[in-house]
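Got a structure for you, written out below as structure tokens; questions coming shortly.
Removed: one protein chain of the complex. Kept in place: all other protein chains.
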Amino acid sequence: MEKVKSLADLKKISESFKKGIDLREKSSHPDDIVQVKVAMATCGIASGAKETMEYLSSELEKRGIEAIVTQTGCMGYCYAEPTIEVTLPGQNPVVYGEVDIRKADEIIEKYIKTGELVNGIIPQNYETID
Amino acid sequence: MHLLVCGGTGCRASESAGIEAKLKSELEKRSLDQSVQVISTGCFGFCEKGPIVKVMPDNTFYTQVTPADAETIVAEHVVKGRRVESLIYTDPSSKEKVEESAKMGFYKKQLRIALRNCGFINPENVDEYIARDGYLALGNIITGMKPQEAIEIMKESGLRGRGGAGFPTGLKWDLTARTEADQKYVVCNADEGDPGAFMDRSILEGDPHSVLEAMAICGYCIGSDKGLIYIRAEYPLAIERLKIALSQAREYGLLGNNIMGTEFSFDIELRYGAGAFVCGEETALIHSMEGLRGEPTLKPPFPSESGYNGKPTNVNNVETLANIPVIYLKGAKWFSSIGTEKSKGTKVFALAGKINNVGLIEVPMGTTLREVIFEIGGGIKDGKKFKSVQTGGPSGGCLTEKHLDTPIDFDNLIAAGSMMGSGGMIVMDEDDCMVSMARYYLEFTVEESCGKCAPCRIGNKRLHELLDHICKGNGKLEDLDRLVNMSNVIKDTSLCGLGQSSPNPVLSTINNFKDEYDAHVTDKKCPAGQCRDLMEYFIIEENCVGCTACARVCPVAAITGERKEPHLINPAICIKCGACMEKCKFDAIIIQ
Partner (left out) sequence: MSKIKLTIDNRQVEVESGTTIYKAARELGIDIPVLCYMDLHDLNIENKPAGCRICVVEVEGRRNLAPSCSTNCEEGMVVKSHSVRVLNARRTVMEFILSDHPKECLTCLKSGHCELQDMAVKLGIREIPGEAIAEMSTYRLDTSPSIVRNLDKCIMCRRCETMCNDIQTVGALSAIHRGFMAVVAPAFEQNLEHSTCTYCGQCVAVCPTGALTEVNHTNEVLRHLADPSKTVVVQTAPAVRAALGEEFGMEPGELVTGKMVSALRSLGFDFVFDTDFAADLTIMEEATELLSRLQNHLEGDGTARLPILTSCCPGWVNFFETNFPELKDVPSTAKSPQQMFGAIAKTYFAEKQNIKREDMIVVSVMPCLAKKYECQREEFSTDGNPDVDISISTRELAAFIRQANIDFKTLPDEEFDNPMGESTGAGVIFGTTGGVIEAAVRTAYELHTGKKLEKVDFEQLRGLEGVREASIDFNGLELRIGIAHGLGNARKLLNDVRDGKSKYHAIEIMACPGGCIGGGGQPFHHGKSEILKARASALYREDQDKPIRKSHENPFIKVLYDEFLGEPNSEKAHKLLHTHYFDKKKRITIKQ
């Protein structure tokens, strides 16, 4: 990792990541990649988010779907843990709640493969500052 | 096309399952079930107007839908592409129909500032934080601003401490900046301890860098190069993520010497707390970090004059810090435009108790309790009646129906007899006994008092004993006066905030639910049916078929009766274990 030696350095790094360099490094055709975020805070992990995340990573690979699965913090829906957010290429992110292994399988098979929504969507109910 | 039907608990109670079935059958009838899917979703957070059906992709938002409306939606909207006007939500203030959910006011009920990155970025990857303009505020400040200028911005923003007391953050920084010393410290108070509260944990687990960045900014402003995070050891994941964040920030040189090529150096150490609630009090926290017994000392001197190792120390809470970088990026004016006159910005709450959507929410100051509980929180579980909401943790008070339209901010909650606290919000329904509730909180404070000052150490114990006495049906009317006097004296004489607020649950329940206390002491009854010692099990003669199941399961042989004849419970023998009630298949046993 290069040290950030000036404010300009920082802005450069920030810009480069905004453009999704990370994604590009991981895939030759970044526009087609599926992004999955698993809420891995204490509350999520306690409800099984770790298993869900492991399952999603390995199954997506096994089923030949190009995707990156990353962890993130608490989304706030404690009543519906584990929660995951799936972003299909070119589409708005969709959050699913109570994603156990069975549900994860359904999400891969239906939503990720065919774009067909499945039960258990958690509608976004907040405003962001972006 | 997708039809999203709210499957949240609130909407389920109002027949959303029926709507879902009806929609499906209507679609099948028209052979549309392959092209249009009916999806059940989690709560939309608008339970007041439920059940909700949302049509995708055009984002039409139907409220108060009945199963009968399902046919209209399919026939009109799905088949003909025409919106069903009668089901579209009317904005109560503008009286205008709002078709698209994105334009609806209730989405603005929650605004994520402190939680802006939580659930969005990977907390273990600093690059994602940087991509979201992370460390930019720090960079701007240390390369282009004098400390005093940055403090002025903090003052203008109107940010107040989110740990409970609501002290203005800018003023605190200013005080510490003005104290001359060879060494100063920035301390992050991550000793979250209120029962049911986990705001700070979620922030540290989801967005550790914003806390680190804010601490560095504070360091620059007050003239400190050393930060300490006091975090409870029971938060292992938060600790791990902080450690990762610290090492990544150091690798980038965002912490350490000469940050971004400037003269400013700053680094942060972690300190672990052993889980004593009182160590959330800043002087106790500092003593604990010094290796001393975690107990408070009298203020003044304030930590801004004499804190850690006797040096000027600025202590800020996690959520307070999480607000700070974005205030510098978006400006003090932007921040102060959110919230109420004296409480700016948002507040994160951990919603818990008898509420449908238990979870973490962030709302602008000034949002009413009603909005939080009935809209964002999805209302009361199992369709029960709302009774009370407890805010401010063990030091807060219980608010009632009449407070529901109080806009939440620091001063309003205090005026209503509770307090903001760190953000725990526990909702109670008609089944919750307010006397036992007060007893529960006192049990907590008795357990968590450090024991240094007499009123908190002994007084709280005596309060708890008396409440227990009353819950057991042994109370007398004059005991209520004693409760009030003891509570007032404990508040008036205790050394720190813990004792000064620990009687709040007692006082607020006596104020708001006096009749419940009266019922306990005069009628020896618990109206909520929670105090077991005040309850009796009865057999309703008409319902009893004399199957003898109850008599056989009773561990103390308190139930007698001939086979096929109504049975009888002898209250003198009954130990109120409830086994009979569980066993009875004929709903013949009740508790009164």
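Labels for the chains are A and B, by order of writing; each one numbers its residues from 1.
Here, a residue touches a chain if its C-beta (ideal position, glycine included) is under 8 Å from a C-beta of that chain, and two chains touch if they have at least 3 such contacts.
This one's a predicted model, so the numbers in the text were calculated from it and none came from an experiment.
A.B. asks: If the full complex is used, which shown chains touch the chain that is missing here?
C.D. replies: Counting the whole assembly, the omitted chain is in touch with B.
A.B. asks: May I ask which residue of B:K226, B:R241 or B:K452 touches the chain that does not appear here?
C.D. replies: B:K452
A.B. asks: Of B:V65, B:C118, B:V389 or B:M486, which one is in contact with the hidden chain?
C.D. replies: B:M486
A.B. asks: Residues of subunit B in contact with the chain that isn't shown?
C.D. replies: 276, 278, 293, 295, 297-298, 300, 446-462, 465-466, 469, 482, 485-486, 489, 491-495, 500
Definition applied: only the chains that are shown with their structure count from here on.
A.B. asks: Could you grab the centroid distance between subunit A and subunit B? Build each centroid from C-alpha atoms only and quote it in angstrom.
C.D. replies: The mean C-alpha positions of subunit A and subunit B differ by 26 Å.
A.B. asks: Quick check on the complex: what are the subunit A residues that touch subunit B?
C.D. replies: 1-7, 9-11, 13-14, 17-18, 22, 37, 39-43, 45, 70-80, 83, 85, 97, 116-130
A.B. asks: Please give the residue numbers of subunit B that touch subunit A in the complex, ascending.
C.D. replies: It is residues 2, 4, 6-7, 37, 39-46, 54, 56, 101, 106-113, 115-125, 127-128, 130-131, 133-136, 139-140, 143, 198, 201-203, 205-207, 235, 237-238, 248, 251-254, 260-261, 326, 330, 356-362, 376 of subunit B that touch subunit A.
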